[in-house]
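Some chains omitted; the rest stay in position.
We call the chains A, B and C, going by the order they appear; numbering starts again at 1 in every chain.
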Amino acid sequence: MKKTLSTLAPFLGIILVVALWFLVCRLGIFSTYVLPPPEKVFHSFLKMLKSGEIFQDVIISLVRILKGFAIAFLLAFLLGMFRSLVPSSEKYYNCIVQFFRNVPPLSLIPLLILWCGIGETTKTVIIVLASFFPMYLNIVKGFTGCDQKLLEVGDAFGYTRFEKFKHIILPYASADILVGMRIGMGYSWRAIIGAEMIAASSGIGHMILFAQEMSRTDKVIVGIFVVGIVGLVTDKLFGILLRKLFKGNGENGWN
Amino acid sequence: GGGSAEESLDKLTFTYVTAPLNVPTIIEKEKGIFASTFEDMGISVEYAELTSGADQTQALASGDVQVLYAVGATSVILSAANDADIKVLNMYSRSPKAFCMYTQDESITSPEDLRGKTIAGPAGTNLHELLVSYLATADMTIDDVDYVNMSIPEAKAALDGGSLDIALLAGATAYQAKQQGYHLVADGEGLINAIIAVAVTNEFYNAHPEIIEKLKTAQDEIAAFISENEAEALQTVAAELDLDAAAVAEMYAYYDFSTEITEADKAGFQSTADFMFKSGMIENELDVSTLFFE
Amino acid sequence: MAGIELKQIQKTYPVDGHTIHVLKGIDLQIPEKSITVILGRSGCGKTTLLRLVGGLESPDSGEIHFDTAHKTAFVFQESRLMPWLNVWDNVKFGLKKQPCLDATIQNIIDTVGLKGFEKAFPHQLSGGMQQRVAIARALAYEPSFIMMDEPFAALDYFTRNQMQKELIRLQKNRGASILFVTHSIDEALLLGHKIAIIENGQIKKEFLIETDSDERDLLAEELIALKREIIQQLDL
């Protein structure tokens, strides 16, 4: 009994929400247009599964997200590394980075169309903009917060700046980097609507947008669920992968 | 932008807008009419799914898109008023009846009833113009109501949620409001022209007359196909938009897809431009005759 | 005599708005190929002096002069192991990618009595074991100049004895110079060729012991007399 509860626990929240949803629909507080009942949403979901379109959308979006995420991570990492290796360089670009941190990517869409066109580049840039900053800030925090005492060990053994970075700062910061990656990954998914607003003809974000325009609330809800769950799964997979990589390093912030 | 128009093209990008019920767009792609038309010129056809009018004009200006195949008159006017190189090639559709004001309150029947009510819809579009024109019939202005700027799906959601008195709706959303038993206050009939046009840049028009000619013949081919196979065409549309056949059939009746530019269309453009000037959306008066090719 | 020469070294630290004068003019000659021991009370500035010599900090004034280039290793007062590396990798830490025989490393680990713990991580070791890993890390580096900051403080009588012998052997065989900080007078007497007593920010007294360090008996009369003198010097 207790064991069942324990295994069910993670789903409890979700089950509760669905149950509530079901109840509200049964009570007829809203019309089915306003809030489609679970069975209708499920039916739409099955239809989309059968036609296979949903898989295609998910895969296309996934590829976009991984691309954007990878670029954002590389950028954040390199910039963070550069800042850690040449601390004086920071003041030259910090201001501009901080500036863009606060700028809504949606406001940049017209300019992005201009500079990057309406192809994949713009979509990627939107995702990069969304996920770069949490990674950058966490990475910088990890790099600058390194234990001075351990750094001195590097000094004592004649490590160069880069060697200290590689062998001390980097492993020390791994938990921070991972939390940053995790937040960044979440924001990549969140940016998918914004990204696929621009000249997309497929992808899960486009699917949701289109359903919104067509007033198909049931499809919108399917889309939300799919994004949420696929996001959850990528997060978990990613966590497993990284835990393998950082084995022996104890807690890595991916709990 | 578009500085490379002099060179021979190997790629032609059209905007692809299916909402609210853009039958020619859907049929064209389904049948590959543009593709086969331009194939012998060695030009491949691509599509850019840009839904907002502002994005379309932006993309045209940046040179990524050559033909705006279904862009609202308001968007064309806005971009022209802001010095963009844009011209109307011909018409795509007119559908005043597809633009409506819906409410849950049965007692709202005249412009006077709108006074002080909360009304939402996208600014700078046909729907906005519809509201202003409707109010004007009773000598009222937009300041007499509480107008908020929102996209159509959002306005519909707000109407459903009861936080709005009146929503400005179009296309499938309007159809659905009707199905829900909402009360129609007014549609665009007699108030607005609701013109959707096909637009290109002047530069492109001058540089590629042969493409323009081919495009026009392709448009005729599309129109011919639709009129000859109406049932099949509507079925295709229903499948593409994931709407039921009845809805498509009903909405289709609101649209006039003839491509020819009539005097009425030009007048409609001018009245839209005037409306936009009056409501402060553009800063200078615009003579729309500059928008058309001679 | 070749070696390292400290001239009028001064060092201050700010603490809570005040300035504390830790070193007030240290003059010290650290001879080559021998063991120099720094002795003093807790908080007198032994670690600070070591850090200055090791270049981890710079003096407010004064000069440190090195006669020859050294390959220096540092054993900190705390073990300062990398928590993400196991014992083996921690010991190899100083070598970077330098090629080295596994047997050499194994040998050093055995010497410090950590056989069987090669794969253990620092948090799985006892305090004394961690300290020994830090010592092993310095030895594996094969330095010609070792600075050690109370390296044996956490070790028991026997382990300490063994490590002291090891150090003496190393110094003789390799001819390394060693700068050794301790608070134990016995240890100073056992190891030092030169013993410098720091008090009140200055070198209060220096002692030289001529006997070879591997032949000393703490109960020999000469050393007992010396011990008495040192205690007197330290105890004001």
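Going forward, a residue touches a chain if its C-beta (ideal position, glycine included) is under 8 Å from a C-beta of that chain, and two chains touch if they have at least 3 such contacts.
Treat the numbers as computed from the prediction; the structure is a model and nothing was measured.
Composition notes for this entry: the full complex, per chain label, is A x2, B x1, C x2.
Everything that follows uses one rule, which is that only the chains that are shown with their structure count from here on.
Ranked by number of C-beta pairs in contact, the top chain pair is A-B.
Most remote chain with respect to subunit C, judged by CA-atom centres, is B. Put simply, the chain closest to the centre of the protein, by Cα centroids, is A.
Computed from the mean C-alpha positions, the centre of subunit B lies at a distance of 83 Å from the centre of subunit C. Centre-to-centre separation between subunit A and subunit B, using Cα means, comes to 35 Å.
Centre-to-centre, using mean CA coordinates, subunit A is 50 Å away from subunit C. Residue positions of subunit C with contacts to 2 or more other chains are absent. Residue positions of subunit A touching 2 or more other chains: there are none.
Taken in their complex, subunit C has these residues touching subunit A: 54-56, 72-74, 76, 78, 80, 82-84, 86, 93-94, 96, 121, 141.
Taken in their complex, subunit B has these residues touching subunit A: 1, 16, 19, 47-52, 54-55, 58-59, 61-62, 64-65, 152-153, 156, 160-161, 171-173, 176, 179-180, 241-243. Across the complex, subunit A meets subunit C through its residues 149-150, 152-153, 155-157, 159, 163, 167-168, 171-172, 174, 248-250.
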